[in-house]
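Of the protein chains in this complex, all but one are displayed in their positions.
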Amino acid sequence: MEFTEFLWMTFGVFVTLCILSFLYKDNPFYKLAEHVVVGVSAGYFVIILWHNGLVPKLFSRLADGDWYYGFLNSSHVEYLIPAILGCIMWTRFSKDYAWLSRWPMAMYIGISAGLAIPLEMSNRVNKQLHAMMAEIDWANFVGHDGFNLLDVTSGLSQTIVMIGALAAIVYFFFSKEHKGAFGAIATLGIWVLMIGFGASFGFTVMARISLFTNRLQDTFRWGNVAFNTGNANYHAGFIVVFWGLILFVAGYAVYEIVTNLKRRSSTT
Amino acid sequence: MRRQIPFALVFIFGIFMVFQYFVPHETSEWAYEFLLDWIIVIGIFALALGIWSLFKVSVEKIKLGKEGAKYSYLTLVGLYLMVAFGFTQQTGGSLGFGYFVWIVLCSACIVALMRLRAVSDSGAKRMWGMVSLVTLVAAVLVAIFDDAWAFFLYTPEGLQNSMFRTFFDYVMMPILATMFSLLAFYIASAAYRAFRARNVLASLLLIAALLVMSRFNPFIPGAEYVAKASNWLMNVPNLAAQRAIVIGIGLGIVATALKVILGIERGYMGKG
Partner (left out) sequence: MQTFEKLMKLDRRWVYLLLIIVCVWSYIADFTVPILVEPEVRSIHSFIDSLPEGDIVMIAIDYDPNNLAELHPMTYAMVEHCWRNKVKTIFTSLSQNGPGMCDQALRDLTDSMALDREYNGVEYKGREIVNGIDYCFLGYKPYFAIVILGMGQDFRLPFPTDYYGTPLDSIPMMKGVINYGQCACVIDISGGNITDAWISYGQGRFGFPLALGLTGVMTAQYYPYLGSGQVFGIMGGLLGAAQYEELADNPGRAKDGMRVQLFAHMVIILFIVMGNVGYFASRRRLKQEGRA
């Protein structure tokens, strides 16, 4: 690894620690990293929109025209219409002409809503209802290999899925009071929903921990590179940078502890 | 008229897209592809609104000297740097020293222009004006005379600019990844403080969560059965619950889309 790449890696670890310092309290290092990433992300998105969006979808199509004629002599002059409609969206910032921005927005909303109706009805409702009303495997009601309550394809499991899903759908029907038999089914429904939410929570814990695990892996990788004497480009600078960052972080931690102690002793 | 025409547009395009799904005729397919193509172009311009908004807010913050204004310089410089990297690329073996001089000069020019807007004293204004002019002229001269790199506006060479990639790999990725990794600690704190088996429902949630969290733990007794039970929980009761939610969401989406097309739901138009 080159030394310049290691310096950038060190910067990556530095900003990681800047963000993690928020766990202690809000501080200038966290704000620094936060504002940098907002600007850099926005700049990145501008470039992606330009190179992957505007250039291939608009400018390349108008390329046989001349910019000083406003591309009106292009063979695909019809693409000026969505460009103009897109520019009209920017009138949103004007107090007098903001009403113009509703036209292209209306086009987009109409198209999206129209697309959604048949597709969502088919895929979220029809196919799920169809799957819910699947034929119960009575022959293997308690399991395919003998008695096995944990067999997910057994008739019993299919029955639980069907009854559980129906009960949960009944729970979501709030136009009728949840009393009597209806209320009992709704109660079963909320029990099933709670199991689903518990499963989601279990996965969520894993998801969150893995986010921190990745930062640990990158930090340890940085440490390994700092001491990797097998690297053809290795020299003392790697160690200097490594210890420089460690001492800087340790120094800031000591400064915070001392400031905290002084504040406590002055209040008592 | 300012609201009627947009509502009519929503209705026309919405109804067309619904019926187009069921009409396989060539003309219908042609119109469908035409609209899909156009809507992406319109959408690209719309997304630029967000970028402009960020720029405006940062500039206003600096001008009015609000709290945290000094960090807005970082936002603007970061925005400029990525845009500059994305539109430039080396023409030879490397970007060269002149490229970094140009980057520094342009960043200094941006900071000087922002300070020019922010200060009220005429002497300071004159000074920052001079600084911004000198840095701008120097940047233009470096851009004209340095051959090691060039601007690429209509071809995507900038996407392979080493600095563009470096900033993505070592600035954006670590910061964004770490921001979300804070959630690991918040969930631990929440589990400690708030996750209580207060009633039957909370107990069910807790038991399901504990079962799923233990599924890959080899140290607990009966680890294999815990893993199987967890798999059964995911594929049976969890599936039932999520299926009901998915059906509910689907019906909600269809109902909302119908309300939007028929003009019953009007919130998206805003006021006026």
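Each chain carries a letter (A and B) given by its place in the written order, and its residues are counted from 1.
Going forward, a contact is a pair of C-beta atoms (placed from the backbone, for glycine too) under 8 Å apart; a residue touches a chain by one contact, two chains touch by 3 or more.
It should be emphasised that the depicted structure is a prediction, and the values quoted were computed from it without experimental measurement.
J.: Using the definition of touch stated at the top, determine which of A:10, A:41 or A:154 touches the missing chain.
T.: The one listed residue touching the chain not shown is A:41.
J.: Among B:81, B:95, B:142 or B:213, which one is in touch with the chain left out?
T.: Of these options, the touching residue for the absent chain is B:213.
J.: Touching the left-out chain: which of B:84, B:110, B:139 or B:159?
T.: B:159
J.: Of A:32, A:49 or A:245, which residue touches the hidden chain?
T.: Per the contact definition at the top, the residue touching the missing chain is A:49.
J.: Write the list of chain A residues that the hidden chain touches.
T.: Here the touching residues of chain A are 23-24, 41, 44-45, 48-49, 51-53, 55-57, 60-61, 111-112, 115, 119-120, 122-124, 127-128, 130-131, 161, 196, 199-200, 203-217, 220.
J.: May I ask you to list the residues on chain B that touch the chain which is not drawn?
T.: Residue positions of chain B that touch the missing chain: 29, 32-33, 36-37, 39-40, 43-44, 47, 155-156, 159-160, 165, 168-169, 172-173, 176-177, 179-181, 184-185, 187-189, 191-198, 206, 209-210, 213-214, 216-218, 224, 227, 231, 234-235, 238-239, 242-243, 245-246.
Definition applied: only the chains that are shown with their structure count from here on.
J.: Can you give the whole-Å distance between the Cα centres of chain A and chain B?
T.: Going by mean C-alpha positions, chain A sits 9 Å from chain B.
J.: Quick check on the complex: what are the chain A residues that touch chain B?
T.: Where chain A meets chain B, its residues are 8-9, 11-13, 15-16, 18-20, 22-23, 31-47, 49-55, 57-60, 79, 81-83, 85-87, 89-90, 92-93, 98-99, 102-121, 123-125, 128-129, 131-132, 149-152, 157, 160-169, 171-172, 189-206, 208-209, 211-212, 214-215, 218.
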